[in-house]
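One chain of protein is taken out of this complex; the other chains stay put.
Each chain carries a letter (A, B and C) given by its place in the written order, and its residues are counted from 1.
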Amino acid sequence: MGSSFGQLFRITTFGESHGGGVGVVIDGCPPRIAVSDADIQRELGRRRPGQSSIVTQRDEPDRAEILSGVFDGQTLGTPIAILVRNQDADPEAYKKIVNIFRPSHADYTYEAKYGIRNWQGGGRASARETIGRVAAGAIARLVLRKMFPEFDLVAYVTQIHEVIANINSRHVTAADVERTPVRCPDEAAAKIMMQLIDRIRQQGDSVGGTIECVVRGVDAGLGEPVFDKLEADLAKAMLSLPATKGFEIGSGFGATRMTGSSHNDQFEMRDGRVRTTTNYSGGVQGGITNGEDIVFRVAFKPTSTIAREQQTVTTEHEPASIAARGRHDPCVLPRGVPIVEAMAALVVCDHALRQRAMMLQSK
Amino acid sequence: MGSSFGQLFRITTFGESHGGGVGVVIDGCPPRIAVSDADIQRELGRRRPGQSSIVTQRDEPDRAEILSGVFDGQTLGTPIAILVRNQDADPEAYKKIVNIFRPSHADYTYEAKYGIRNWQGGGRASARETIGRVAAGAIARLVLRKMFPEFDLVAYVTQIHEVIANINSRHVTAADVERTPVRCPDEAAAKIMMQLIDRIRQQGDSVGGTIECVVRGVDAGLGEPVFDKLEADLAKAMLSLPATKGFEIGSGFGATRMTGSSHNDQFEMRDGRVRTTTNYSGGVQGGITNGEDIVFRVAFKPTSTIAREQQTVTTEHEPASIAARGRHDPCVLPRGVPIVEAMAALVVCDHALRQRAMMLQSK
Amino acid sequence: MGSSFGQLFRITTFGESHGGGVGVVIDGCPPRIAVSDADIQRELGRRRPGQSSIVTQRDEPDRAEILSGVFDGQTLGTPIAILVRNQDADPEAYKKIVNIFRPSHADYTYEAKYGIRNWQGGGRASARETIGRVAAGAIARLVLRKMFPEFDLVAYVTQIHEVIANINSRHVTAADVERTPVRCPDEAAAKIMMQLIDRIRQQGDSVGGTIECVVRGVDAGLGEPVFDKLEADLAKAMLSLPATKGFEIGSGFGATRMTGSSHNDQFEMRDGRVRTTTNYSGGVQGGITNGEDIVFRVAFKPTSTIAREQQTVTTEHEPASIAARGRHDPCVLPRGVPIVEAMAALVVCDHALRQRAMMLQSK
Partner (left out) sequence: MGSSFGQLFRITTFGESHGGGVGVVIDGCPPRIAVSDADIQRELGRRRPGQSSIVTQRDEPDRAEILSGVFDGQTLGTPIAILVRNQDADPEAYKKIVNIFRPSHADYTYEAKYGIRNWQGGGRASARETIGRVAAGAIARLVLRKMFPEFDLVAYVTQIHEVIANINSRHVTAADVERTPVRCPDEAAAKIMMQLIDRIRQQGDSVGGTIECVVRGVDAGLGEPVFDKLEADLAKAMLSLPATKGFEIGSGFGATRMTGSSHNDQFEMRDGRVRTTTNYSGGVQGGITNGEDIVFRVAFKPTSTIAREQQTVTTEHEPASIAARGRHDPCVLPRGVPIVEAMAALVVCDHALRQRAMMLQSK
């Protein structure tokens, strides 16, 4: 259970890191949206391992096949199934740890939940599961562009360990983000981050950090007032990603140290429409977009797989120690950027369609 | 849309702050759980306005009527509908602001979404909507106690503005929390917090803060590996609460400054079962409980309603200024504590039932 | 579980026949639809007991209170909660049968499912549960009229026991249906039906029959191609009604005796649009409306509650006999007509909103 996400633009992902492959079924994509393989492949390329020296060297081409739902370059309105085969799988590498619970991995909890697991890799907990999300997110973006001509969505790394970038969310572009392998648009900070990641990898250790995401150009009125607040669905989307530990929107945890008189976003007329003078709300008020930029941040923990030796227990409850030998990311954030973007696109697209259904009359 | 929450233990809330009343329908509560009015009323009493000098003085008895689903003091397995009438409503007080968008309230976004709103109060965005959640949460706790004899769930204020309490999540009890009106179990900090809130109210301003919640005694194995990770559903639950801006579990945003070797929770045998030596994971790994305490924190912004004058615009797009005159909370956190607990209970109860459905065989 | 229906126009009913009351929460009704108490009361009046000599004499005024979601005579877009109090409840009458499983009632199956039941009446299995459906259906009709100016929906009795009416579905009006208490627009047949029902009641027995429903004036394109075919959702809606045993659309079971060459609905241009020359399809092809009248029929069994003595067993598994003494309907069909209409309106309204969400571009 729990492999589906969204109400109207609804995706279901499948697949383990080892086995036939991973993929997604998108049910509820509107018809007659132009979709090409390249639209999907571009985003998968940003997510895939082996793309730069600071990410895992596992070499997966991650070539997506659209199995259904697209005809003559256009969506049919029917389910779009996308499959990516597993290729560089190396189950033998996992044989040594088949009986060991890796610290802060899902080995133990899967055992507790299912009483069985595919020990030939991370199973569903592997980052490979996010391939389906990224493919679906690429299509959600195309829908959003059709609905909102000014639509734009961009995520980027704002912090790695103690290195904090200086970025103005209002002006960052996708090109700024792609300029460095670490996907931090502050080039000076990016340089330090990359050195840090490199050093950490040599130490057999790992680091975490923060990704910020900004969504621009969507209408006011998206989101639902109670449980399905836009920020609630974004929070769920982000905490459903592997290695995430926190989410905040707008002022976030910083709001806890402000007073109402400084935090409230006062209204004014600007550009011929109702605007706020500040955006501590992060683009949502009462769960519903107000037309300002949607801005949120996601905390990622340091990667669990490290080369240093750690204490643990076996499936037979005997003490054991473990030190990872295989390929892994010393820092997941550079590859996390397109994944955060994909999840954000899925949430916003879903709510944009939901709002369409209810607006019987123009105001 | 979006007024329902949960898959198996599923609640639907209804009601505006003004009108017939607010309430909830719980569909999916197991049969033969002993439920009394007092179980519900106790939690509503903790949430209701007027309970202490540091919260709003709006006087609502918040008397709950169980309309269905309970017979002879036991749940029937059928929908439990609970209604709380609105009593101290004062729509006239709102007449002055019927044409004004209050800063950082949902007035403008509701107008953008619906083209209509019940201006006689906060409508669905009012904190009164949470009455249904609290009533349902009280029942979810009873179910959880039936399923897990050691079940315990307690939330408390850890920070108000710059005042940070010193609390060990492992040992806090419900009694500790109720000892002070601010619901902070660090009594020294609580005293300062209350002074601060009092001063802020006199200044016509408001403050925010942080609530921490800990859930103890639930089995390993609850939660789903992908979108419905336990922490994802908790994040959604918390960000669906009014005035929340952030969520973090375990190490949370602090994880971004740690290394993998210090952050990983190593396994050991303790008390005859698999335990972790630390709990940076916050009780979940890969979205699934590992049997350790579930620990998370929620950021609340300062209340939007303040007595100080603020700039805004009217529904006719004219400049205007506004200063709240009515009763309001200078700090929502003391009343937020039982609400956070209720949402946590709903999430865990839902996942506990989901896990039951799938466990056909003992391990 | 299972007390909710619909995807976008989603209702949740609650309440037992005895207890605080019965009702419904509608989540997903578009905003700014004019709704009056009278709109709802009119339909409840058609459903309620005691309205004519051929239905049960239990006297329930069935006065509906709109608790939320409507303001100044217009829907807010928020959940509409409607409550009808139980008034003429007579739990004492049920005390005699508290330990007896009534044949073809749900007493035994509720015991098997829940291990508890509200023996003071039919509980959730009571026809009173349909009050919430009828109230919600009244609002769904208002939404449909807003969306489709030519929208019309009418159901009627076509058969009682062996008495079969002669009715042309294309021309029946609501006024035709209300002309007789039995709600059969063939007046000659209606007269015989009423005599039959009267005779059967005197015999302490009961009869069943068939209700036909026709929906006119909705666009082509409503419905989904696979599981949520319009006819599939109609079938579910109808089989979810108490006492129903069958559903058929268009040619229905009669289609089994036809050949493809006679059954296929050939296309032609008529009234400036694509039409079919016949309507064996019943207005749907491949699960999607084709713009012709949607026509379906529902089979109702004879009422289970009869005055004749029947054999059964007690909850302690002892043989027993039972003969109903209380008030009951010798034939549920006259009161079934507004209920069938309500469920049909709910299904079509839900699909109409779903289709809106997906139609980003005009064709």
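One rule holds for everything that comes next: a residue touches a chain if its C-beta (ideal position, glycine included) is under 8 Å from a C-beta of that chain, and two chains touch if they have at least 3 such contacts.
None of these values were measured; they are calculated from a predicted model.
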item: Options C:49, C:185, C:250 or C:338, residue touching the unrepresented chain; value: C:250
item: Contact with the hidden chain (one of A:65, A:187 or A:268); value: A:65
item: Among C:92, C:150 or C:268, the residue in touch with the chain that has been omitted; value: C:268
item: Candidate in contact with the missing chain, chosen from A:52, A:74 or A:87; value: A:74
item: Hidden partner interface residues of chain B, rising order; value: 7-8, 28, 30-33, 77-78, 143, 146-147, 225, 353-354, 356-361
item: Interface with the unshown chain - residue positions in chain A; value: 1-4, 8, 10, 12-16, 19-23, 25, 27-28, 31-32, 65-69, 71, 74, 76-81, 83, 113-118, 120, 123-124
item: For chain C, residues in touch with the removed chain; value: 1-5, 7, 13, 101, 103-106, 108-110, 112-113, 115, 123-125, 129, 159, 161-162, 200, 204-210, 219-229, 231-240, 242, 244-253, 255-261, 263-269, 274, 276-277, 280-282, 284-291, 299-306, 308, 310-313, 317, 319, 354-355, 358, 361, 363
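The working rule: only the chains that are shown with their structure count from here on.
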item: Distance between chain centroids, defined by C-alpha means - chain B, chain C (Å); value: 39
item: Rounded Å distance between chain A and chain C, as computed from the means of their C-alpha atoms; value: 45
item: Chain C, residues touching no fewer than two other chains; value: 8, 28, 31-32, 77-78
